[in-house]
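First comes the structure, then the notes that go with it.
And now, subunit A:
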Amino acid sequence: MEEEAFTDINGKPITLDCHSHSSFCREFTVSSPKVSIGKVMVYTCSVWLLAYAVFFFTQNTAVLSSAILITLVGMMLHIHFVKVDHESLLVIGSLGIQVSSSYASGREVTTFIEMSKIKDIVINEAIYMHQIIYYLCVLLKEPFEPNEVSSVVPLFQSSKPRLGCLVKVYKSCQEILSTCQ
Partner candidate 1 sequence: MGQRRRAGAVKTLSSERDSADVARICNRKHNICMVSDFFYPNMGGVESHIYQLSQCLIEKGHKVVIATHAYGRRRGVRYLTNGLKVYYLPLQVMYSQSTATTCVHSLPLLRCVFVREQITVVHAHSSFSSMAHDALFHAKTMGLNTVFTDHSLFGFADLSSVLTNKLLTITLCDTNHIVCVSYTSKENTVLRAVLNPEIVSVIPNAVDPTDFTPDPSQRPADRITIVVISRLVYRKGIDLLGGIIPELCLKHPDLHFLIGGEGPKRLVLEEVREKYQLHDRVRLLGALEHKDVRGVLVQGHIFLNTSLTEAFCMAIVEGASCGLQVVSTRVGGIPEVLPDDLITLCEPTVRSLCDGLEQVIAKQRSDSFPSPASIHNRVRNLYTWKNVAERTEKVYDKVVGEEVLPLAKRLRRLRSHCGPVAGSIFAFVAMLDFLFLLLLQWLLPDRFMDVAVDATGPHGLWRQKTSRKKFD
Partner candidate 2 sequence: MGADGAPSQSVPWRKVLWERQPFPDNYVDQRFLEELRRNEGIREYRYWAVVKEASLVGQQLSCVAIFITFWLYMEQGLLAPETLLWTSLVCGLLGYGLYQAFTSQTDSCSETRTHLADLQSAALFLSFTFGFSPVLKTLTESVSTDTVYAMSAVMLLAHLVSFPYGEPSPPGSLSLNAALFASVCLASRLPGALHTFAMLSCALLVFALWPCLLQRLRENSPLQFTGVCVGVCTGGVGGLASQSLGGAVLLSLAVVSVTFLCPLLLVWLQRHKDNIHGPWDEAEICEDLSHFLH
C-alpha cells in the first residue's frame, strides 16, 4: 500500500496507489487532482458577469436566474458525467480483471472481465488529438480462435498517465498473470 506521484500526458500531477491484497490480487488506483475551487469560481464568475452584462442591457431578470440555473446544472453534469475522480484496476489472479472509474459525484462505473476472455495486457501507442501517447490496454480473445485479438479495452482512459506509471502497473500485472497461468 504505497502512494507514488506521477504526471499525466499533459503534465498534470496524478497519484498511483498500489494496494496488494495478496500475492495474486492487487489493486491499482490512479487518482487525478480534485476539481479545484478556483476553477469553479472562475467559471461561475465569468458566467454570472456575462449574465449581468446581458441583464444590464435587457432589463430582464430571467437572464440572471437562468444563469444561476445554468451554472448549477453545469456543475452537476460536470461532476456527474465528466470529472473522473479516480480510476482503479483490480487484478485477481486466475479470476479476472475489474476496471472501475468513479466520478466526482461518487457515481461508479465498474466492469469485470473474466480471465478466460483475457489474452494479455500490453502497453500500446496511439494517436490522441494532436499527440502520440502510450496507454495500457487489455486484449480480449476471440471466443473461438484463442490466438486472435477480438477487441481492446483501454485502461485509465480519463486520467492518462505517462509511460513511467504505466510501466509500473504493467509489470506487476504481468507478474500476476504469469504466476496464475
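The definition used in the following text is that contacts are C-beta pairs under 8 Å (C-beta built on N, C-alpha and C of every residue); 3 or more make two chains touch, one makes a residue touch a chain; residues count from 1.
Behind the choice of candidates: all candidates are chains of the complex that A comes from, given by their letters.
All values derive from a computational prediction rather than experimental measurement.
Checked against 1 or 2, the single candidate touching subunit A in this complex is 1.
The part of subunit A that touches candidate 1 in the complex is made up of residues 7, 9-11, 120, 122-128, 130-135, 137, 139, 149, 151-152, 154, 162-164, 167, 170-171, 174.
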